[in-house]
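With one protein chain withheld, the remaining protein chains of the complex are depicted in position.
Which chain is which? They are A and B, in the order written, and residues in each are numbered from 1.
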Amino acid sequence: MNAVTEPLLNVQTLTMNFGGLRALDQVSLQVQPGEVVALIGPNGAGKTTFFNCVTGIYRPSGGDVFVTPPGKKRRRLNGLKTHQVTASGLARTFQNIRLFQEMTVLENVMIGRHCRTRAGVLGAVLRDPQTRREERDIVERSYTILEKIGLAGEVNELAKNLPYGDQRRLEIARAMATEPFLLLLDEPAAGMNPRETDALEALIRRICDEEGIAVLLIEHDMRIVMSISNRIYVLDYGKKIAAGTAAEIWENPVVIKAYLGEETEE
Amino acid sequence: MDYFLELFFGGLTRGSIYALIALGYTMVYGIIELINFAHGEIYMIGAFTALIVSSVLAFAGFSGLSVLFLAAAVAIIYSAAYGFTVEKIAYKPLRQASRLAPLISAIGMSIFLQNYVMLAQTSDFLPFPSLLPELPFLEELELSIGSTELIILMTTAVSMVLLTLLIKFTKMGKAMRATAQDRKMAMLVGVDVNRTISYTFIIGSVLAAIGGVLIASHIGRINFYIGFIAGIKAFTAAVLGGIGSIPGAVLGALILGWTESFATGYVSSDYEDVFAFLLLVIILIVRPSGLLGRSTVQKV
Partner (left out) sequence: MPAIAHIRQSLIIALWFMFLTFPILVVRVNTIENIIEWRWLNMMYVGAGSFLGSFAWRYFLGRRERSASRNAVPAGTRQLAAVAVGPGYDVGPAGIALAGGVETGRSGGVEEKVSTPPAPPAKPWLHRLMDDRKLRRPLLLILAAAGTIFPFLPFTSTYQINIVTNALLYVMLGLGLNIVVGLAGLLHLGYVAFYAVGAYSYALLYHHFGIGFWTALPLGALLATLFGIALGFPILRLRGDYLAIVTLGFAEITRLVLENWNEFSFGPSGIAGIPRPGLFGWEMDLHGATIYIYFLMIFLCLLTIFVVNRLQNSRIGRAWVALREDETACEAMGVNPTAAKLTAFALGSTWAGLAGVVFAAKTTFVNPASFTFLESAMILSIVVLGGMGSILGVIIGAFVLILTPEYLRAFSEYRMLLFGLIMVMMMIFRPQGIVSGVRRIYEFHRGPGEQR
């Protein structure tokens, strides 16, 4: 066993410019295996931009994004397309829910299996044994994930008919179906009441501990951030202004100043 | 050299007409992100209305410039009315729908209007009287430009200026710009979005009508189908210049006009329409935002 394990996600001096606007300025961040890391900061600090850069929706203007999947070599994600990033093991949810509204709950999760399966047009038309096996496997795995998330009862419901909290959890289930080693959650607790937030907290903890998936989350809800994060990074105006454990961040005057009483308690 | 100038002015004339129509497309797209397929038909209806009015007036014994002005005025009024009505019926109910529904509706409206005019009038090509006056001094100047062409150019130029003034300085112009940028926000600051959108359609239709009357006088005949081809080309021009951009529409229209003119003049006249479509396809592949358009970053 190595004394120093390579971080799952190693972002070095990431910079992102939109025309004249510098949205991210030399941001460095790491996520180690088994960790829950939080990315916080006032609105507009660049957190979602960070996600978008890591997942290939934007091409970073500078810096590097490295991932080291467990048991594999390190690779650089810069310039990869989003679906390639997902295939390499990073999955995400979105700030505004982006489910496939006209598809059922199960089918939403089944989409997540796409990058881990291979059947093509020929397989679809011929339904040969291999394809059929793959389909059954897709359905089963998806169902299992839904059971773990607690949405198995809604399997055939159209995604758009789910209540809000369930929709957020469905997004997580869908991301999990891609078999990630790192899950990026963008404000998963947004709009949730305290009971739902507690359930979410437990879910994230389970994902990390039982499924072995590390989590990087953007959040405004300080309760959940302080409660489950191993480490926290703070962004403001695109710059990393602090990093550390919950306790360290809580006391940090720079952080307090950046928020200036903007601390949200849902 | 004469030939070149002839083609140059011919292209300029074409471009002017395309510009008048293209502006309607670009403004509507800018404000509600809809390709108004029926816009070409508005242009055609303008031409037909002018024909009808001028025929009636001729019958009643009028002649000369009064016919032109009356016919044009009525054509403008009616085109505006049609544009307004089409929006209210076919597009307004679909504002919240996906992209495909308004597009289909627009295509349907286009087909409907074409056939409406064809059935109500005739499917034949009808001769259109030359309403535009001859300018005798042009003969002396020996430019490679004809009377009607010059009038078209001048009318277009004046229309552009008026439009620019309207967009820049009037309250409605500001409302249009605001709504085009962010409809929700415009609504929140008190802009009457419905009225603004109607207004946009009306202005576009007025310009199209002007174009219709001018080109009908110039070419000398019309039929119910002229809207389709002119519409596609004008739309090409709008896309070329950057859809949603008013100066872009004019620029694109001029480029298209010149391309067509020179290509048919020097290369081949059979493939006249192909050039427009080719230009369209190339621009969309190479630079979909057009020459003067800005590519927007999608917020995720």
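Operating definition for what follows: a contact is a pair of C-beta atoms (placed from the backbone, for glycine too) under 8 Å apart; a residue touches a chain by one contact, two chains touch by 3 or more.
Keep in mind the model is a prediction, meaning the values are calculated, not measured.
Peer 1: Looking at the full complex, which residue from B:L5, B:L65 or B:I89 touches the chain that isn't shown here?
Peer 2: Here the residue in touch with the unshown chain is B:I89.
Peer 1: Which listed residue, B:L23, B:V117, B:I145 or B:V193, touches the chain dropped from view?
Peer 2: B:V117
Peer 1: Per the definition of touch given earlier, which of A:R22, A:H114, A:R205 or A:R223 contacts the omitted chain?
Peer 2: Once the missing chain is taken into account, the touching residue is A:H114.
Peer 1: Which is it among B:L135, B:I232 or B:L291 that touches the chain not included here?
Peer 2: Only one listed residue reaches the unshown chain, and that is B:I232.
Peer 1: Take the complete complex as the reference. Which residues in subunit B touch the chain that isn't displayed?
Peer 2: Residues of subunit B in contact with the hidden chain: 29, 33, 35, 45, 48-49, 51-53, 55-56, 59, 74, 78, 81-82, 85, 89-90, 93-94, 96-105, 107-117, 119-122, 124, 126-129, 184, 228, 232, 235-236, 239, 270-271, 273-274, 277-278, 280-281, 284-285, 288, 298, 300.
Peer 1: Going by the touch rule given at the top, which residues of subunit A touch the chain that is not shown?
Peer 2: Touch set of subunit A with respect to the missing chain: 55, 57, 81-83, 86-87, 91-92, 94, 96-104, 106-107, 110-117, 119-121, 123-125, 127, 131-132, 134-136, 138-140, 143-144, 152, 155-158, 160-164, 167, 174-175, 177-178, 191.
Here is the rule we go by: only the chains that are shown with their structure count from here on.
Peer 1: Can you compute the centre-to-centre distance for subunit A and subunit B, using the mean CA position of each chain? Integer Å is fine.
Peer 2: 49
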